[in-house]
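Accompanying notes for the structure given below.
A single protein chain has been removed from this complex, and every other one stays in its place.
We call the chains A, B and C, going by the order they appear; numbering starts again at 1 in every chain.
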Amino acid sequence: MPTLTHYLVLSALLFALGLFAVVTRRNSVAILMGIELMLNAANVNLAAFNRFAAPGELQGQIFALIVITLAACEAAVGLALVLAAYRSLETIYVDEINVMKW
Amino acid sequence: MTGEALAFYVLAALTLASGLVVVTSPNIVHSAVALVPSFLGVTGLYVLLNAEFLAGIQILIYAGAITVLILFVIMLTEGGTGMRARQRNEQGPIGAAVAAAMAVLLITVATHTAWPRGAGTLPAYTTAAIGRSFLGANILVFEGTSIVLLVSLIGAIIIARKEE
Amino acid sequence: MISHVAWLIPLAPLAAFILVILWGERLPGRGAVVSIAGIVLAGAAALKVLAEVIGGARADVTYTWAVVGSRPLVVGFVVDPLSAIMLAMVGVVATLITVYSVGYMTGDPRFPRFFAYLSLFQFSMLFLILADNFLFIYMGWELVGLCSYLLIGFWFERPAAARAALKAFITTRVGDFSMMIGILLLFLGVGSLRFDEIFRAIDLGGFGGPALTLAAVLVFGGAVGKSAQVPLHVWLPDAMEGPTPVSALIHAATMVAAGVYLVARVYPLFLFSPGHTALTVVAYIGGITALFAATMGVVENDIKRVLAYSTVSQLGYMMMGLGVLGYTAGMFHLITHAFFKALLFLGAGSVIHIVATNNMKQMGGLAKAMPVTFWTFLAATLALTGIPPFAGFFSKDAILLAAYAHDKALWLLGAAGAFLTAFYMGRLCWYTFAGEYRGGDPGAAGHGAAGSGHGAGLHESPAVMTIPLAILAVFAVFLGWAGADILGNPFERFIHFERVAPPPGNTGLLVGSILIAVAGWLAAGAVYVWRIVPSEELRRRFHGLYTLVVHKYYVDDFYGWLFLGIGGLVIRLAGAFDRYVVDGLVNLAGWLARQLGLGLRYAQTGREETYLLLVFLGVLIIVLVRVAW
Partner (left out) sequence: MPWYLELLRAVAGTILIFSGVAVIAAMFGVLLERKISAWIQSRLGPKHVGPQGLLQTLADTLKLLQKENIVPRRADPVIFASAVIVVPLAALLDYVVIPFGTTRAGPLIFRDLNIGVLYFAATSALVVVGILMAGWGSNNKYALLGGLRSAAQMVSYEIPMGLALITVALLAGSLSTVTIVNAQAGLWNIVSQPVAFLIFLVAATAEVNRTPFDLVEAESELVAGYFSEYTGMRFALFQLGEYGEMFAMAAMAVTLFLGGWRGPILPPVLWFVIKLYALIFVFMWVRWTFPRFRIDQLLGFSWKVLIPVALLNLVVTAFFVVVAHR
């Protein structure tokens, strides 16, 4: 039987993968993907804690649902930003988007 | 090894392997497509965790909507042109080190903490319970989230529209 | 029974305001119809409320708005004889003036906006009247002040109008500030802003002594500003730069009366101030204003400004009436004055509308050309000057009666004022309506009439303007009987203050005041018609006095010197302090931050990956440090 620790370890690994994408990718869409992975890792944690630590309540699942909703918001706004940046700067590589830098 | 354990390991392997492809693939489209099995693996984990509503939403939003959106944007911005561009910046090694250290840290915490074990069982039909909770105890959270959703909807439209 | 929902009445003009300000041009009649509908609705409801209140209905709706510290802030609306009669008066006068404005404002490019402002004013005024607490009355107070500002400066292209609006706003603000301090003082002492509770506290001795006197005088300061009493009277004559209906509605009938209404509303505050100190202040300010303003009215040539000084003077009478324990008399004069002064202004507006000038010396002979205007105007003038049996006679006489019973010096002030009132009103009438037309071609006023000779283009104003005049005239002629002792003085039975006994009747005084009024008329006639003592001669004889009065006793100049000279010095000092010391500190902070930033900017790569990497690196370091410790 997988225990809570199993899920936590899995989520830690998934989180680290997402983090790796976020800090090393140049492509802004890839960074967004990394963020999605990290959010997923957090959601797995929430659902797992819900199941193992407090099965009487649904707070973990509700939290995860809200995270998913906000992830959808973040994806929509983030991708809109990418599109806008691509239109005006003709690149989606974050290290080339530096017009606000001194 | 029970069926549940087998299912867990299969799903975990699916999630992590696809996640690895997402993170490492030099081809951004491959990365995006690999998100789908990763999300589906997480969906399976939700099923194992008795969160069937969450699982449904996970497929609908992540696999169905977000991935499509990501692919859509990739195709609108890169198409076939940016394929040869360098995908990784110069902080690859240190990034990998930090990510690995984070993983080690989190795993250490996960394995060395005495997590509380809750009594009780999840309701048999969590969808109804979630719905009741959203319109009951969590109404404020629900409304707040819907406002954020509306605002980001409008914001995304305004940001992405072409200026006349 | 609509008394219990009387607080809904102000909402009708408010709705009209919102509709007209947003969609004015597209509404029927460019918004005028909506605006009139709003005030007609409110006016009809107000009359119904008055009828119910006469039948004995009372209401006080309260609501706990917020809790300040541990004190609940209870607000509400009160319906009693005082507010009911004011509601009815404002409703009727405002309705007539709004209808009149349709004629007066025709062709103005900002026609809808004018009606929107009128509606907003009506809302604010009705709201103020219904308030049962200082908070609401203060809110209404400020709102009517705002409307007054907007409407005086309605033709803001004219520098004089813009300046007058600013002057009105700032001058009344001085009074408002005093009133606010007074209100805060009361709240501090009593812990409530509701009139009921304040009066109860005063009654039970919970609040009294010099503090009460101070609070009452400070609150009265607000009334001084709003009702243009000395020394804050300077704004009202200038306010005549606004459109004439505005002058009639706001600066004659309703808003300026709010000061009087306020004093009446919180009468116990004044009555229970030790030794009647506060009441004496009210009485003397009123008495002085009554005479003082009347003298300035005598030498003024602008028809509207004469009426403005007359308004100031009459407001002084009301204040004096309240101050000499003539509660009923003061309020009665407020009501009658509202009707006949609105009528006077509307009549003047009608005249100005036709001859396109404010200068009386360029008018004359208008009685024939504008019969309706003339007869209604004459009725109002007789009412104002206190000729029986017109409305003003009863109310003014009641005030003089009370003054005589209370303090002879005040009676003298009032009587002198009454004489001057008759004099300058007679002068106004003769200048305007009698004799020959002295103006230029009235066709230039833009009415398209090709007048070729003296007064050839003169004609009566349209019916939409004359009908309100006629209706108001009915009130000006007959309303006084409501306070006639012969009929048992129904007004007094309706509005009176329990602890103040009405002064005994005095037939000698009655005859005396009639004689004074007639004397005023005769004197005016002697100077301006029969020219027994021509005005030029008078002017020469009393040259020093004339110069003083014509320059409005140099009050404006004194204020100019006070605020621009002395105040300017203070302001320059403060400005220097602000520029060099305060700004210097701020600039120093900015300079420091800038230098720091110039140094630190080398740490910024402008790339989120670096930042995020550092964030997580930081997390790891913190954890490691914590574990290693």
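In this text, contacts are C-beta pairs under 8 Å (C-beta built on N, C-alpha and C of every residue); 3 or more make two chains touch, one makes a residue touch a chain.
All values reported here derive from a predicted model rather than from experimental measurement.
Student: Which of the visible chains would the unseen chain be in contact with across the whole complex?
Tutor: Taking every chain of the complex into account, the missing one touches B.
Student: In the complete assembly, which of B:Val36, B:Ile107 or B:Leu122 touches the absent chain?
Tutor: From the options B:Val36, B:Ile107 or B:Leu122, the contact with the absent chain belongs to B:Val36.
Student: For a quick check of understanding: of B:Val68, B:Val104, B:Ile139 or B:Ile158, which residue touches the chain that isn't displayed?
Tutor: Once the missing chain is taken into account, the touching residue is B:Val68.
Student: Determine and list the chain B residues touching the chain excluded from the picture.
Tutor: 3-4, 7, 27, 29-30, 33, 36, 47-48, 50, 52-53, 55-57, 59-60, 63-65, 67-69, 71-72, 75-76, 79-80, 125, 127
Just so it is clear, only the chains that are shown with their structure count from here on.
Student: Which whole number of Å gives the spacing of the CA centres of chain A and chain B?
Tutor: The computed centroid separation for chain A versus chain B comes out at 6 Å.
Student: What's the distance between the Cα centroids of chain A and chain C, rounded to whole Å?
Tutor: 64
Student: Which chain C residues reach two or more other chains?
Tutor: 607, 609, 613, 616
Student: Going by the contact rule already set, what residues in chain B reach two or more other chains?
Tutor: 89, 91, 95, 98-99, 102
Student: Which of the residues in chain A end up touching chain C in this complex?
Tutor: Touching chain C from chain A are residues 19, 22-25, 31, 94-95, 98, 100-102.
Student: Enumerate the contact residues on chain C facing chain A in the complex.
Tutor: Touching chain A: residues 601, 604-609, 612-613, 616 of chain C.
Student: In the complex formed with chain B, which residues of chain A make contact?
Tutor: Result: residues 1-2, 4-21, 23-27, 29-30, 32-34, 36-37, 40, 43-44, 47-56, 58, 61-62, 64-66, 68-77, 79-84, 86-87, 92-93, 95 of chain A touch chain B.
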